[in-house]
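Note that one protein chain is taken out, while the other chains of the complex remain in position.
And now, chain A:
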């Protein structure tokens, strides 16, 4: 075995040990626990916990609600990030600009801090409510609409957008540079394209296609978030992580297998998404640069 082969093999072993092994081990443990074959309070094999979860509407509502939060927050973040990149790209490129510093600030805060910040801003007794009340627009702060712990997850969406937009802005700004979009835009316009055509036919398709996998992974990331929906969400519907942790850590130890069944189902769901992202035909084509294909054509 030469040194090159050894390096490739050791890379694979380290990758397996650090990623696949713990996640796979966790999945097997959770699955065995959920079917009652391990766990000190379990009494042997049963499918009752899976049946309970699958027939319980709260699981499906949670899954749907998590998906709704993820899609809406990621979509709005993409729009904001694209706007930032297209309007302030010069400021973003410059390392010392105030815009780039301001953009990086939300990246420094953990989710729990952003959640608390959102609560202080948007609750009935929060900053906005007090300002509006002080200006005489509202007679009292309690007339301020419910924007925390509300049905539509306003403050959850706000917090997620606050955290994700800077990531996307940096990603899109790097793609903009890397793919030489200005150059492509100029070529298109010199051939007669209008600004709008250049934007919708060149700029947006190139950036979004290149960022497709990252965007999909962020949807998964938001769907799995815990601290933000715990503090700012409602008890019904709950996001999937909150539901699972509640089953895992609340008063009834006999609910623990159900928590593991929820975790397994969610892992399967995420696994399917990742499979389609990385191994399906259409996604493998993504590895080829759309620009390269354009030039090849």
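Here, a contact is a pair of C-beta atoms (placed from the backbone, for glycine too) under 8 Å apart; a residue touches a chain by one contact, two chains touch by 3 or more; residues count from 1.
Everything below uses one rule, namely that contacts and distances are computed from a predicted model.
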Hidden subunit of the complex - UniProt protein name among "Peptidoglycan-associated lipoprotein", "XdhC family protein", "ABC transporter substrate-binding protein" or "Ion-translocating oxidoreductase complex subunit D": "ABC transporter substrate-binding protein"
Option from A:38, A:99 or A:138 whose C-beta touches the chain left out: A:38
Hidden-chain contact residue, picked from the options A:19, A:180, A:194 or A:236: A:236
Interface with the undisplayed chain - residues on chain A: 6-7, 10-11, 13-14, 17, 38-41, 123-126, 141-142, 146, 149, 151, 230-231, 234-236, 248-253
